[in-house]
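Every protein chain but one is kept in place in this view of the complex.
By letter and in written order, the chains are A and B; residue numbering begins at 1 in each of them.
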Amino acid sequence: MSEQITLTVNGIQVSVPRGTTVAVAVLLAGAICRHSVTDEPRAPLCGMGVCYECRVKIDDVSHCRGCQTLCEHGMNVRTDD
Amino acid sequence: MTASSHDVVVVGAGIVGAACALECARRGMRVTVLDRDVIGGGSTAAGMGHIVVMDDSPAQFALTQYSRQLWNELRDDLPAEVEFERSGTIWVAADEEEMEEVRRKHSYYTSRGVNAEIVNSAELAILEPNLRRGLAGGLLVPDDGVLYPPCAASFLIERAKAQGVAIHLGKAVQQIGRGRVRLSDGREISASVVVNATGAWAPELTPGLEIRRRKGHLVITDRYPGFVRHQLVELGYLKSAHSISSDSVAFNVQPRKTGQVLIGSSRQYGAESAEVEAEITAKMLQRAQYYMPGLAQLSAIRAWAGFRPATPDKLPLIGPAPEDPATYIAAGHEGLGITTSLATGRLIADQLTGADSSIPIGPYLPSRVAQEPSHV
Partner (left out) sequence: MTSAGREQFDVIVVGAGPAGIAAATRAAECGARVAVVDDNPALGGQIWRGGAEKAEDMQAREWMNRFQKVGPRLFPGTRVIGQQQSGMLLAEERDVPRTLRYRTLILATGARERFLPFPGWTLPNVMGAGGLQALVKSGLPIHEKRVVVAGSGPLLLAVAAYLRRHGAEIPLICEQTSWTRLAGFGFSLISHPGKIAQGLKLKLGLGFVPFAANCWPLAAQGFDRLESVLVSRNGEKQEIACDYLACGFHLVPNNELAALLGCELRGGFVAVDDFLRTSVPAVYCAGELTGIGGVELAVVEGEIAGLAAAGDESAARALFGNHRKLQKFVSSLARAFAPREELKSLSSPETIVCRCEDVTFARMGGHASSRAAKLHTRCGMGPCQGRVCGPAMEFLFSWEAASVRPPVFPARVASLSGMETELEVESDRTTGGTR
């Protein structure tokens, strides 16, 4: 069993195995990453840091790519802030 | 494009050319616009897009005040993609010495019908919470605005087309003069008047014009709605940005309607390539962060550079070329071309129709520069 990491997504606690990316944690929390400029819901497309659809706020820094960031203990992730 | 069916051929579909074409067509002239590239693809695309009143000289004040009024009259007609916003400008004073300048500027503006309010240090912090603490205050000019220039140029071109103006893009012009335009493909067009509205490239078509390319860099961020609320310009700008000879940077940021923050500005002479230079970009951003430390953490998505068409006295050339009455110049607007485009269109059309202008045109006539080449 790999080590579990606990973080919050929009204030809700989520536990994921070490090595999981923030983009995946957001999806596991049932959230989507962002709303587009015309307010469409958006989730990851490329999975490799290119499309910027998985942008979320991590520990108060906006526009971080969820798919290129590994989850860490106590991380505070917010979508659409 | 048949020969001699034109009253006016405008070369250059930047915002100045677009405004000239529209205004001439409104006065009943048959107008054709030519551009080697796309609408608003030169300095128009590279600039910040401020609509701002400035007072480096009485003539600059008159032109910017007049033109800003024209923009504000047009405001309700502008489509959403022009992203016009009456954000207002705050001239930021770092210290007491600059507050002196705020008071001078305030009295200059208000005595000439331009709204302006002095804000103190505490008020400034409320108006713009992301500015660093301890600034002395500033001058708020509430009726200034910002817009997205390429779409503004397109809007003017669309209006001009509705007035019957023909536009040909991707048509490079090789030579103009004496009422003739020669295209790179060898064809010739004749017209009563040819307007050279090619901005920073105007001397290539009208040799001898006192216009130099003054390179500028800009950086735009991702969307951070509310991070900046007004166009912010340091008053040190007067010292740094306007020195004629050396490279300089100044704090100048704009809130775009998209929520993006546009960060400027830099000024360089003698740079031939529009390539982004890491070093001056860094200096410009350092200056911006000195005023607005929170910028450091914002995500910058693009940097670019372009050329301002600069004249020795910082005033545009609007009127007949000194040695060719069939060529009119509408160029040399330096960093104020977006603001002053609409007034330029009016002043060109006024001269071509013999109408009285709303402001005296003497300071903008190209002949003034020809007489006294350059003062430093």
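Just so we're on the same page, contacts are C-beta pairs under 8 Å (C-beta built on N, C-alpha and C of every residue); 3 or more make two chains touch, one makes a residue touch a chain.
Please read all numbers here as calculations on a predicted model, not as lab measurements.
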Selected residue (touches chain absent from view) among B:Val38, B:Ala166 or B:Ala326: B:Val38
Which residue of B:Ser154, B:Gln231 or B:Thr327 touches the chain not shown here: B:Ser154
Option from B:Val31, B:Leu156, B:Leu232 or B:Leu285 whose C-beta touches the chain left out: B:Leu285
Absent chain, residues of subunit A that touch it: 16-17, 19-21, 23-25, 27-28, 32, 36-38, 40-53, 55, 61, 63, 67-70
Touching residues on subunit B - with respect to the absent chain: 37-41, 45, 81, 150-151, 154, 169-170, 219, 221-222, 263, 276, 278-279, 281-283, 285-286, 288-289, 295-304
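Just so it is clear, only the chains that are shown with their structure count from here on.
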Whole-Å separation of chain centres (CA-atom averages), subunit A against subunit B: 42
Touch list for subunit B against partner subunit A, complex: 222-224, 258, 297, 299
For the subunit A and subunit B complex, residues of the former touching the latter: 37, 61-63
